[in-house]
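For this depiction, one protein chain was excluded, whereas all remaining protein chains were kept in their positions.
In this document, chain identifiers A and B correspond to the written order of the chains, with residue numbering beginning at 1 in each.
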Amino acid sequence: MTAIQDTTVKPQPRTASERLARMVSKSPVHIILGLVGLIWLIPSLGLLITSFRPSADMRASGWWTVLVEPRFTLANYERVLSAEGMGGAFLNGLWITIPSTIGPLVVASMAAFALAWVRFPFRDTIFLVIVAALMVPVQIGFIPLVTAYRESGLPLLDTYAGVWLAHTAYALPFGIFLLRNFFITLPKDLIEAARIDGASNWNIFRTIVVPLSVPAIAAYGIFQFLWVWNDLLMALVYVQRNSLQPMTVKVTQLLGTYATEWSLLSAAAFLIMIVPLIVFFSLQRYFVQGLLAGSVK
Amino acid sequence: MAVSSPPAVATAPKADREPGAGFNWAAVLFMAPAALFLAVFLAFPAVYTVALSFNRARRGEFTEWVGLDNWIRLFTEDPNFLRLGFPPSGALWNNVLWLVFYVSLCVLLGLVIAVVATRVRYEAFIKALVFVPQAIAAASIAIMWRFIYSPDAETGLMNSILGIFNVGPVSLLGSPDTVNWALIAVGVWSSVGFTTVILSAAIKGISSEVLEAARVDGANETQIFWRIIVPMVSLPISVVAVTLVVNVIKLFDLIYVMTLGGPGAASRVIAFSMYQEAFPAGQFGYGATIAVVMLLLLIPVMFFNIRRFRAEAVQQ
Partner (left out) sequence: MRKFRLIAPVMAFVLVLAACGNGEDGGADGTGAPEGLEEGDGSIVVTSLWGGAEEEAFVAVLDAFTEETGIEAEYEANRTDYATVLRTRIQGGNPPDVAIIPGIGFLRSFARDGSLIPMSDLGINREDIEGNYASGILDVGVVDDELYGVMVKLNSKATIWYSPERFEEMGVEPAEDWEGLLQLTEDIKAAGATPWSLGAADGWTLTDWFEITYLKMHGAEAYDTLFSPEGDWTDASVQETLDVIFGELLVEDNVDGGVDGALATAFVDAIGQVFSTSPSSELYYGGGFVGGIATGQDVNPDLAGQEGTAIDWFPFPTVNGSGEGLVTYGGDVMAALVADSDVAAFMEFMTTVESGQTWAEGGTIISPIVDVDTAVYPTTLIQAEAEQVTSAEAVRFDGSDLLPAGPDLGALLQSALRGEDMGSLLEEFQQQVTTAWEQE
């Protein structure tokens, strides 16, 4: 699995002393990676421990002092979970996130297919313009879009529809970029053969391109899921009914004016993180392949 | 680059004005949904914002034409946006710092971790660990780092450790001299996973014969890293770098939750300034002007993309 290691000129160690020698010669590697591991583990570990500490303790001593003076509580989790409407907010989060993930998957893969395999004028220019759209910050849309939503007369702000549409739109540039780069690596012969057999573009898209691109589509789906699930600002702006708000918003509503209840926030952070982590680890396999193919052709 | 290999053009999907690339109903149907979304949600607000930058824009609507007032104010009267001098400061300058250090550190660390991790059995674990911050909201990342950076040696891990060596306490987020570096460190921490995963996959694509040949020739690991691995993954590096540059220009969350642009305005970045002027302060015309600066910054990125894109098309 590791290209560099496999090509090491040294023969495989046969005796214990050789193995030890090899360990020692590789110790800088372990030290570097150990350090990397620590640096990436410690902040998360600190948050996890803090979420189980009484807030008075949190203000008095560092989280690492639990090693000598362990004192834990579930109170922070209780406060978050027992808040009125938190369960509903969890479901709201799914209601917002799932369509906001599927929508861009469909729209972006269709466009990416056209940009990769259907010939039409100015195709590459259009692709570049879409890539440039990556730069448009979501904040500039708030006022004009909310105004347009209102003037459309449709119930976009009182329902999830408005936030679904907005999330779909802002996910497209990255999705089209990623998927077009993946689609174009698919074997040309396969698609040409299908064309000669008289398959329509739609059939080629549906039966060849999409099935062969599952890793890339999944990678994009995970990114989009994580982003929407963790989002606060878009929900605040485009979901204008309190009872429809997701957990990220609900949690901020538990805070006092100065919003410094770190213990509460730590617990909430972990509760919010559970879903993305499940999604990520269950689809991780696709994720790496997808990103790889999208960027490395 | 493109000129040197004419036959490649035939196989490349470079269809602009190419014979046979006429109007195509299928293309229209496939592109229509995306085009509609992009027109309504990205192009329309972008154009609207450009127009708004010449307006007072109460409530974010067109209320009063002010010509170039916002623009003049932005570049001459707003030291929080840009203060020339030595060293320069202001939001725009901070973005430059981010651009240089965040992007290069993310790429370099990503490469190093990816290369080094290939040599151990727990590679997958290290990569997953480094990737985890990608799944965490900025607000939670801010809390994690609060417990590290806290100037209070009792509750801040960094100062607690420094205290053992009788150093400090230091307050990285509290001093204008260090706040940007401390934030860039957090930014790098949260993004290295992304570069590691992509670059690690690319490195595995390098044929083992090449590396073996280099070793037989007596190249040491550092030479292999710089002379072989880096050049061979230069394309993925450029993809990752473009993504990171876009991240930098749109950077907002981390600043908003960690320092609110402070102390003073020392850690402001342009996206933060734009938000701050438009929403809390209600000066939408002025905020729009800053947003247009962000859009203008994309032009060099686009040029880079076009060049890379052409090069890629030829390679195929």
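In this section, a residue touches a chain if its C-beta (ideal position, glycine included) is under 8 Å from a C-beta of that chain, and two chains touch if they have at least 3 such contacts.
Here the structure is a predicted model, which is why all the values come from computation and not from measurement.
Peer 1: Of A:77, A:127, A:142 or A:205, which residue touches the hidden chain?
Peer 2: That would be A:142, which touches the missing chain.
Peer 1: Contact with the hidden chain only, please: which chain A residues?
Peer 2: That gives, for chain A, the contact residues 55-57, 59-61, 142-143, 146-147, 149-150, 157-158, 232-233, 236-237, 240-242, 252-261, 263-264.
Peer 1: Touching the absent chain: which residues on chain B qualify?
Peer 2: Considering the whole complex, chain B reaches the absent chain at 56, 58-60, 73, 77-80, 149-152, 154, 169-176, 259, 261-265, 275, 277, 279-283.
Operating definition for what follows: only the chains that are shown with their structure count from here on.
Peer 1: Quick check: in the complex, which residue numbers of chain B touch chain A?
Peer 2: 11, 13-18, 20-24, 26-28, 30-31, 33-35, 37-38, 40-46, 48-49, 59-61, 112-113, 115-120, 122-123, 126, 128-141, 143-148, 154-157, 160, 189, 197-198, 201-206, 208, 211-212, 215-216, 233, 235-236, 239-240, 246, 249-250, 252, 271, 274-275, 278-279, 284, 288, 291, 294-295, 297-298, 301-302, 305-306, 309, 312-313, 315-316
Peer 1: Show which residues of chain A lie in contact with chain B when the two form their complex.
Peer 2: For this pair, the touching residues of chain A are 1-9, 26, 29-30, 32-33, 36-37, 39-44, 46-47, 50, 58-64, 106-108, 110-111, 113-128, 130-137, 139-145, 147-148, 165-166, 168-170, 172-173, 176, 184, 188, 200-202, 205, 226, 230, 232, 248, 262, 265-266, 269, 272-273, 276-277, 280-281, 284, 287-289, 291-292, 295-297.
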